[in-house]
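Each chain you see keeps its place in the complex, though not every chain is here.
Letters A and B name the chains as they come in the text, with residue numbers starting at 1 for each one.
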């Protein structure tokens, strides 16, 4: 196993006694007091500073992702904090672990779908691509990422707003067009309201900003980390985790002791 | 255990078919396209929108916390991503778990120290309080949180900049004064450079903005989550985790098989 070694390189940051560089920028001169957190996230993820148009679109994406009320992840974060209040960071980590395929894969999936469609055949128009995408998902029996919502119908109000911001900043291009068109074709094909939802809109805007679909989940993680910290600050002043625990424990304890076959 | 039940309450967010409320604000009308991510974090943690002064100070804190180069947490995040590339969120979670007492407790500790000092006796001046704080930590043999840095000396350049931003926005009050004074008394007491470091400055500014010391670690978690996502985006394009793993495995594998007493 005595193989030739690869050098280990990184451009994230480095320090000297009197200066700190982040992504090639001087942290003290160029970042602190000048960038907001969303712009800093853009710098971290792209190596470039956003212009004011990119800044507004990217911050719009991020703030949309922060808070979704009492999600399973938020409840898990609060329960873990109850057990380990000395490790706030681990409670946030526990909640983040739940951002998997059920709730959080869809922005990523939408971005992937859009990039695959445009990369596959640049000569086609959005309407034709959209029709093919819908037909393909339908044939494979898969649900289309970024389409439909069980509460927000017939329209997801976040989508209209996100696309409006993108238009105002010059970032409502071919990915927004394709995502919108996929929504229309899906509604026609399935004969029911299937609006482009917030994750579909965010997937499209991540593409417009030039992010790869693999980075889209990272954008979602940033937003949700902010939200989970918010839940813990509320939990500090208004603790509810203990009550959720006690109710659940009480209800499951009413059973007799011979119930080991549940779930088998 | 059939106890009377407490209601479960939360003001984080709720939705109707056509509207979404976050912290009592309309997400579509008041948040998307209007707030940057730092302002949204402020809203989540306080229930209030920041004014422009609070926004600049809070964003300055947050961007300072994002990137610290190749920390143990960043390396751990990359290694976990190597094992589970389908779960980017879990790789960020793994890195966050390492934000414990060694590296990240100090902003929290500094805020706690400052709040305890001012809460203890509001009639004393900062200089007297600082002298007492330094003497107390010294007597108990504990290091003073927020003071000293092994690389950035005799001055931590982030501290001067953070305090400058705070002064410009009218938020360099008694906590900044006390933290600065603690640094001076510590240098005099120990006879060596003990500058207020970035975590000391951030602890003081969290106090100035009205955060409880318990929330200070949450602020650090938000910043670091952004940074860890940044590391994963770099890892996607420039993978180094495998090399770190292979080097470590190779070096530890050169030992003979009878070495089970290492670390016992």
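Here is the rule we go by: contacts are C-beta pairs under 8 Å (C-beta built on N, C-alpha and C of every residue); 3 or more make two chains touch, one makes a residue touch a chain.
Everything quoted here is computed from the prediction, not taken from an experiment.
Here 2 copies of the chain are placed, and the complete complex recorded in this file has 4 of them.
Just so we're on the same page, only the chains that are shown with their structure count from here on.
Between chain A and chain B the CA-based rotation angle works out to 180°, given as a multiple of 5.
Taking each chain's centre as the average of its CA atoms, chain A and chain B sit 22 Å apart.
Of all residues in chain B, only 1-3, 5-6, 8-20, 22-23, 27-28, 31-33, 35-41, 44-46, 55-56, 59-60, 62-64, 66-70, 74, 87-90, 92-94, 96-100, 104, 151-153, 155, 157-158, 160-162, 164-165, 168, 212, 214-215, 217-223, 225-227, 229-234, 236, 238, 240, 243-244, 246-247, 249-250, 253 touch chain A in the complex they form.
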